[in-house]
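To start, I am sharing the structure in question, which I have written as structure tokens.
What you see is the complex with one protein chain gone and the rest in place.
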Amino acid sequence: MSSATLTASASNAARRGNAWGRRLLIGGAWLVFVLFLLLPLLIVVSQALQKGFAPFFAAIVEPDALAALRLTLLAVGISVPLNLVFGVAAAWCVSKYEFRGKSILVTLIDLPFSVSPVIAGLVYVLLFGAQGFFGPWLREHDIQIIFAVPGIVLATLFVTVPFVARELIPLMQEQGTTEEEAARLLGANGWQMFWHITLPNIKWGLIYGVVLCTARAMGEFGAVSVVSGHIRGYTNTLPLHVEILHNEYNHIAAFSVASLLLLMALFILLLKQWSESRINRLKASAGEE
Amino acid sequence: MSIRFFALAALAGALVAGPASAAQTLLNVSYDPTRELYVEFNQAFARHWQAQGNEAVAIQQSHGGSGKQARSVIDGLRADVVTLALAGDIDELHRIGKLIPENWQERLPDASTPYTSSIVFLVRKGNPKGIEDWDDLIEPGVEVITPNPKTSGGARWNLLAAWAYAEKKYGGEAQARDFVEKLYRNVPVLDTGARGSTITFVNNKIGDVLLAWENEAFLALKEEGGDALEIVAPSLSILAEPPVTVVDANVDRKGTRKVAEAYLEYLYSDEGQRLAAKHFYRPRNPEIAKEFSEQFSDIELVTIDGYFNGWKEAQPRFFNDGGIFDQIYQAH
Partner (left out) sequence: MSRRTFPVIPGFGLTLGYTLVYLSLLVLIPLGALFIYATQLTWAEFWAIVTSARVLAALKLSFGTALLAALLNGAIGTLLAWALVRYTFSGRTIIEAMIDLPFALPTAVAGIALTALYAPTGPIGQFATALGFKIAYTPLGITLALTFVTLPFVVRTLQPVLADIPREVEEAAACLGAKPLQVFRYVLLPALLPAWLTGFALAFARGVGEYGSVIFIAGNMPMKTEILPLLIMVQLDQYNYAGATAIGVLMLVVSFILLLLINMLQRRIARA
């Protein structure tokens, strides 16, 4: 009896202490959110709109900006599908089988995460630049890689290699192989098994990986900057265009194009939130079973 | 799933296929402060070229620090013409890239330099720190903004102008070195290009004085409406000579030699010279220079060839690894 009241009061005291801690922590979270996330966002938009909407739209529909948008979409459109296929293949062999050197392979897949983007650009210059390993051969055959669209796509590919694989590996490891084995025993061939069992299981994780990959591909700056050559309307991506405008005293235009990128980023966050909530729902329903 | 992404890729592809390419394109790789000049000059030349009965030409521009731009061309950026901040950077196109002949500078009048400029001071309105000449820059507490001489052509002209002043006034290399060292001790930010420095000084309001190309200083004044800044001309400066050349290896491959040469020659035409002057470069043509004489103040100018024996000597002496700039910086 008495021990029960004692623990109850102790737990109440802890709760009261928690109430203060709770307020403090929530306040802290709000403070961090406003200072670190909301303010940078607001300043981009406020700088862009300081003279109203007309200069904002003018900066976005200007031909060089549109060309930059096209190039950015192209780089995303090529690098995301390629890395998607790679991510599925890599996650498949890492999660479904045991083999020697697996942890080294996983480390290698992660490697582009921690390689500085500038180095990613540098290596392509060393390989494909006129003074590089393949430079003379490329020149002879009139193929241009760096300072042209292929170089920009390659640099984007490099920095976004791990994103899909990294999302899928833990997910597929968790799911194990029993369902696939059952499908095989019931006579499904490899592709049938993949389309009807594996893909539906990993769908949302896949979308999540693709969303992150798209965000990074869209925003890559350092690697692309090294290989771009900065030819307006031709090899400038949107982030590089922001830098150029910034360097032209064109403050409002720079922040207008930055706002466009910001809108795209917010859209990506929305997609991410949606795919994440689907993953959580799947997990929750799996937990109930 | 993947179908959706292939559709996306196809969409992106269609978007890219959008711009129709003009019959002929010319790529002008230039340095930082010429952006505005070449935007206007390119249109003028395109009109002129078509009026001559040639097929249309579209001119692409690329701008950045002069050294960096030269490096890109050496690495394979297919410039038809380069219009850089100093001859030293174009020399590298011959030395490392073998893209142009050694005598490239003899191919056009005035050592292939259609317009010149000099180095002046840009200060805040009312000149609160009372900056009149180079000596005021080494006072303690004065913040000087200049780009990094390793990457920026303008920064190299800045350093040489300061050096020439100090050597002439105080009598020797040791004194000049001491002077320049003190000057760089007052530099709080070292951007990679002239334009970066201007942004730092004008937009971010860092520093008391900007060492700038004369044309860049005028442009900043124009952009800011003249309410916030003023230009101070020092007693002595350097004649900054930004040269131009056709990149032979590239034009011969692309078959653009004729239009590329015409493009550069047009810089020497009356219209070209007037456009240069309009964008605050000093035109070479004495007639046109007279038209714009009110715009430019009279400064005693030393030249790179007369005072420093040309870039072939000045570049390694001052700016290569282990050169005077490095020694000054290590001393910090």
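Just so it is clear, A and B label the chains in written order, and each chain counts residues from 1 on its own.
The rule is short, and it goes like this: a residue touches a chain if its C-beta (ideal position, glycine included) is under 8 Å from a C-beta of that chain, and two chains touch if they have at least 3 such contacts.
Because the structure is a prediction, the values reported are computed rather than measured.
A.B. asks: Have a look at B:Asn204, B:Ser293 or B:Asn309 and name the one touching the chain we're not showing.
C.D. replies: Residue touching the chain left out of view: B:Asn204.
A.B. asks: Just one of A:Trp30, A:Phe53, A:Trp137 or A:Trp195 touches the chain that is missing; which is it?
C.D. replies: Only one of A:Trp30, A:Phe53, A:Trp137 or A:Trp195 touches the chain omitted from view, namely A:Trp30.
A.B. asks: One chain is left out of this view; which of B:Asp227, B:Glu294 or B:Asp321 touches it in the full complex?
C.D. replies: The single option touching the absent chain is B:Asp321.
A.B. asks: Touching the hidden chain in the complete assembly: which of A:Ala58, A:Ile143 or A:Leu269 does that?
C.D. replies: Counting the whole complex, the residue in contact with the absent chain is A:Leu269.
A.B. asks: List the chain A residues touching the unshown chain?
C.D. replies: 7, 10-11, 14, 17-18, 21-22, 25-26, 28-30, 32-33, 36-41, 43-44, 47, 86, 89-90, 92-93, 96-97, 99, 103, 105-120, 122-127, 131-133, 154, 157-158, 161, 177, 180-181, 184-185, 190, 193-194, 212, 215-216, 218-222, 225-226, 238-240, 242-243, 246, 254-255, 258, 261-262, 265-266, 268-270, 272-273
A.B. asks: Hey, which chain B residues sit against the chain that's not shown?
C.D. replies: For chain B, the residues touching the absent chain are 65, 67-68, 71, 74, 92, 96, 148, 150-151, 187-192, 200, 204-206, 319-321, 329-330, 332.
Here, only the chains that are shown with their structure count from here on.
A.B. asks: Taking each chain's centre as the mean position of its Cα atoms, how many Å separate chain A from chain B?
C.D. replies: 38
A.B. asks: Residues of chain A touching chain B in their complex?
C.D. replies: Contacts found on chain A: 63, 67, 69-71, 73-74, 76-78, 80-81, 84-85, 125, 128-132, 135, 138-139, 142, 144, 146-147, 149, 199, 203, 206-207, 210, 229-234, 244, 246-249, 251.
A.B. asks: Quick check on the complex: what are the chain B residues that touch chain A?
C.D. replies: Contact set of chain B toward chain A: 1-2, 5-6, 8-9, 11-13, 15-16, 18-19, 27, 32, 35, 60-64, 72, 74-78, 96-97, 193, 195-196, 198-199, 202-203, 220, 223, 253.
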